[in-house]
Structure formats: C-alpha cells, structure tokens
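Dumping the structure here so I can ask a few things about it.
Missing here is one protein chain; the remaining ones are kept as they sit in the complex.
Moving on, here comes chain A:
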Amino acid sequence: MPFSLLKYGLKNDYPFEKDADLPSPTELKKHYDVIIIGGGGHGVATAYYLAKYHGISNIAILEKGYLGGGNTARNTAVIRSNYLTSEGVKFYKESVDMFQGLSNEFDFNIMYSSRGQLTLAHTDSTVRSFRQRTEVNTHFGGKTELIDPQQIKELVPTLNMNPADMPILAGLWHIDGATARHDAVAWGYAKGATQRGVELHQLTEVTDVIVENGKAKGVKTNRGEVSCGCIVQAVAGHSSIVAAMAGIKMPITTYPLQAMVTQPVKPFLDPLVSSSALHCYVQQTGRGEMVFGGGSDPYPLYNTRSTLDLKESLLASAVEMFPFMANLKLMRQWAGITDMTSDYSPIMGLSPVENYYLDAGWGTWGFKSTPICGKSMAELVASGGKVPELIAPFAMDRFDKFRQVNEMGATAASH
C-alpha cells in the first residue's frame, strides 16, 4: 500500500481516471434515453439496475448538489421490514433481503450490520397491533416475534422498564432489523452504474421540465437543455416542487425531521430500540455514538433548522429509556426534509404526464427501501410504463380512488 501511495505522489495527474471510483465530469449530451432527477440513493439505484438488468445505460442522473448529499446522508440508516400492511411488508422484506447481498455485489463495504430492532409497547392496544404485525411479517417470511418484558430485559439490560411511568408490556422483536452506512450505499450504486456507462452529473439543477401534449420531452438545467425518452423523478424533500415543474400536483406535505448524535461511548446497545409511546428511537453506531431520532416536526417547513423544543422532548424521552445517557454530551444535530403522504406509504409509478415516472413521498422510510425501489423503478422504466405488481398499490391515483395503504401504525417513532 505505501508504495502505491508513493506512486500517486510522484505523478502529476492524480487520481488516475482508471482508478477513480467515479469518472470525471463530462459535458451534458443533447439526448438521453432516461433522465433521472436526483442523485440520491434511489436515483442511482434505479440507474444501476437499468444498466445491469435491462441493458439501458444511456442515462443521465442530474443532481443539484452532490451524490447522496440530501436525505440519503441525513437518515438514521435503519433497515427493517416489520410494517403493518401486506403490501408494505412484502415490499420492505425484499429490500432487506437485497441489502444483505449489496456489499458482495458492489465489491464495496456498505457496513451492513444485522442487529435486530426492538419496538416497545406501553399500552394494550399497541400490544394488539404488534401481534398483528408479527403475524403479517411471519407470513411473508420475515423474522419477527412478540417478546415479553423478561426477554426485553435480557436483550437490553440497560433499558429502564418503566420509562416516563409507562411500563413496558411487550416488545416487537424484529430479528432482521439492521443498519448500514447510508453514504456507502449511494456510492456503491453510483460506482456500479457509472462503470456500466451511466453519467452522473453533479451540480446540475433541473430548472424546468419540458412537457408537450401531455408527454415529458426533456428538461432545462443550469447547464442547458436536454431531451430524453423518459424522466424519473427521485427527489426526496422537494417532490412537490419538482413535480410542479411538470404540472403535477401531489398528495404530499413536507416536514423537517430532526435527529442528533452524542459523543462516542463503549458499545453497550446492540439492537435498535424504539418506543411507540415516547416517539423516540435510539441506536448505537459502530463508532459508539448514540443516535436519536423521532417523528417529523409538528408543522410543515422546507428548512433544516434546529429547534430547542424538539431536542428537549426527544432527549427527555431518550433519557427516560436510558437514564444514564443524561450524562452524555450531544456532538451534532441535523435535519432532513421529509415528503410525508397522509397514509405513510410512498408514491411510486406512473404520473398524469406520459413518460414521467414518480418516486416520491418517501417521508421517513426512504433509505430502507433503496435497493427494491431502484429495482422496481428500473423495471417500470425498462418496460415503458408497465407497473410491477410489487409497487402497484403505491400508485399516486390510490388517493383518487380512496384506496390508501395505511402504514401510519408502523413507522419507527409514531404510533
């Protein structure tokens, strides 16, 4: 290794194009078969599977900022499939399965760590809903069990069993629950996609979508106009705004979601722990830092500012669960912008504009669906608009037909 470093040191042009993970920026072409708006996990995964499985590589990913710099870098990297509805569980289960093989597939370590996820119930009604989730999950091949307080104590000895005077009655123990390095997932997909000929254009902002006779024809960017065969929109946090450029109105409301992390401590917490009543989830990263997250902010906003209110309420809950954490110092905080749908399920598939595909409404559940979302969107695009069965329930027009897929009870923090 030191010798190869020395070799680089003595060369004028470093790094070499052939050794670089991502190719150097190029000029935008006049036309692409597929334009993907948004260079986050979902966008690059879609491009990757289009190139890998469908032989379509004349693709441009247009990213306003930098690769994986939006919500891909801002989520708390939880991977799980213990949802409530059959549609949801089936979808996220396939995602968990795909995540497990990604490091091998990329030849790039995404630091996938399968530690299990524990959700706590403090009321009888929650225990009932956990029982339902256990059955639905088991039915679709997931590993989920309902466990009692004694088992919880053995699993997480440091947990206060009576947080905020709400005794823990039972736990939903999701053995498949895991975490991974979110940036690495985006990098792995981008590397694989660009090796297959996909162009990733960073610092390229789409300023308008060209629609003629109800068909998407191309986009205007800060680097000129580009025509295309079809467009995939994958812009978590700004879905309504980008869709509006194509004249599409969406059933989305956008909220900030704040999270924070403490100084590192010795490993003591293996599973990811969340409480349905305290609206808080806690996990320890591989580096030993404690990550806290909760529900979205109480009102909509396009801003990643920090509020004291949320910090107070979230940390109060976290300290109730693990009292000794009161002595830890917060190291940093951040926020992501989440596009929430009213049924807590995503919006995937066709839009009112022909050749314009939507991948939106990912609220607080976007990262965990990255692989399956990319694979499904690629199938949709490659088939010219034939919606795969797996994502058919998530079509936007479910709101027009009053056929929502209600996952509200199964998000990590709220209940």
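Keep this in mind: a contact is a pair of C-beta atoms (placed from the backbone, for glycine too) under 8 Å apart; a residue touches a chain by one contact, two chains touch by 3 or more; residues count from 1.
Operating definition for what follows: contacts and distances are computed from a predicted model.
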item	value
"DNA-binding protein", "N-methylglutamate dehydrogenase subunit B", "MoaD/ThiS family protein" or "Na+/H+ antiporter subunit E" - which is the UniProt name of the missing chain	"N-methylglutamate dehydrogenase subunit B"
Residue touching the undisplayed chain, where the options are A:207, A:222, A:263 or A:303	A:303
Hidden-chain contact residue, picked from the options A:86, A:342 or A:383	A:342
Absent chain, residues of chain A that touch it	240-241, 244, 249-254, 298-303, 305, 307-309, 342, 399-402
